[in-house]
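Complex shown without one protein chain; remaining protein chains in place.
Labels run A, B and C following the written order; every chain starts at residue 1.
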């Protein structure tokens, strides 16, 4: 049976564009914003004594900030970047792709993506403007830490 | 059990070649042809309010035209090009490879191909001369939009 | 004078950043904007009977639109994309890198860039938000056509 590539609860609500608009507005996380995100993620990791690597990327997956904790493996560095890039370019948590592959849609293994939980999109005003990737714990712990980081940005942004 | 690499209903009917012919005739989609294809595909996408990316390639997978709609993700751009390239180089709808992998022939995940529905070959006079790749909806929607594009070329070609 | 792109939710354009701002505003060329650019570039090329390839990319070098004219070579397709990507990522006309290498700074040949004239940044409100790359003529002709394309966006933007 073929599984449709459906993701539930898409929260993307694009602002309406004027007909034939030449440009559209978007936002980018500043370095200070990325530092806040990772400081909160690092605090969450430290609280749990998890050695982790952290990456913040823009909407294209371009690296803004990367920190590799002393307890993190070389592979954690690779994973943090790849998860962040995947979440940004697919505009969804990497858990969505992780679950898709787990449910049998293995064709996505051929894509340029790391379908493993722990990458979380940064959504502002209904638009994905970047992502955070974490690696070092279980993939659920990685996602928890990534979300703790993003929550810090949201708080500051409110 | 090994599954034979068979595709049903091949419609390729090669024109007879003179014995030891040195050259053979083929066709290439012009930029105007590609624009027609994508205009029709974009209309089909817009009618359904789907944010998509579209690619038209030649028989080798070389890019002729690419449009990334405003609602499309970065990954949709990658997928549209990869699906078109796969359909052109394998000379069949990417759904064939998609189904093949789904049926257990996972060895094709090692190939330089994206075995996901949404790439459709452009067939003229029984010869695959290029392909269209679409991404942004479900894979079935992507294929529907790609075929709507190709239909515009066929109409114009008749 | 037309201003087709005022958005309800539009905040500020290039406003000074508050100390420790978490986010900053930027713009992206829409597909319609990219089509306008390339239509003007294609008109300039056609007027001169030059067979060319055209690419429009975002600020990271991600492809938004690509057209390969019938008279363009396969290498022109590669060059158009590479020049656009270079102009976007270095935030300057590729002629700057071209001249730098010509003047003896050959170390830039080791960079991931195509230091050949014909890539022009798209600058809006003093910020580089993307680029256009053209290939098919002399590099000076390529740059002329790229600028003709960008001028069309600017006219609409005024």
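Operating definition for what follows: contacts are C-beta pairs under 8 Å (C-beta built on N, C-alpha and C of every residue); 3 or more make two chains touch, one makes a residue touch a chain.
Because the structure is predicted, anything quoted here is derived from the model rather than measured.
Q: Taking the complete complex into account, which shown chains does the hidden chain touch?
A: Taken over the complete structure, the missing chain's partners among displayed chains are A, C.
Q: Which listed residue, A:23, A:37, A:64 or A:87, touches the chain dropped from view?
A: Spelled out, the listed residue whose C-beta touches the missing chain is A:64.
Q: Residue by residue, what part of chain C touches the chain that was omitted?
A: 17, 24, 59-61, 88-91, 104, 106-113, 128
Q: Spell out the interface residues on chain A facing the chain that's missing from view.
A: 30-31, 34-35, 62-70, 74, 77
Going forward, only the chains that are shown with their structure count from here on.
Q: On a C-alpha centroid basis, what's the spacing between chain A and chain B, in Å?
A: Centre-to-centre distance between chain A and chain B: 31 Å.
Q: Which positions in chain B are in touch with at least two other chains?
A: 70, 74
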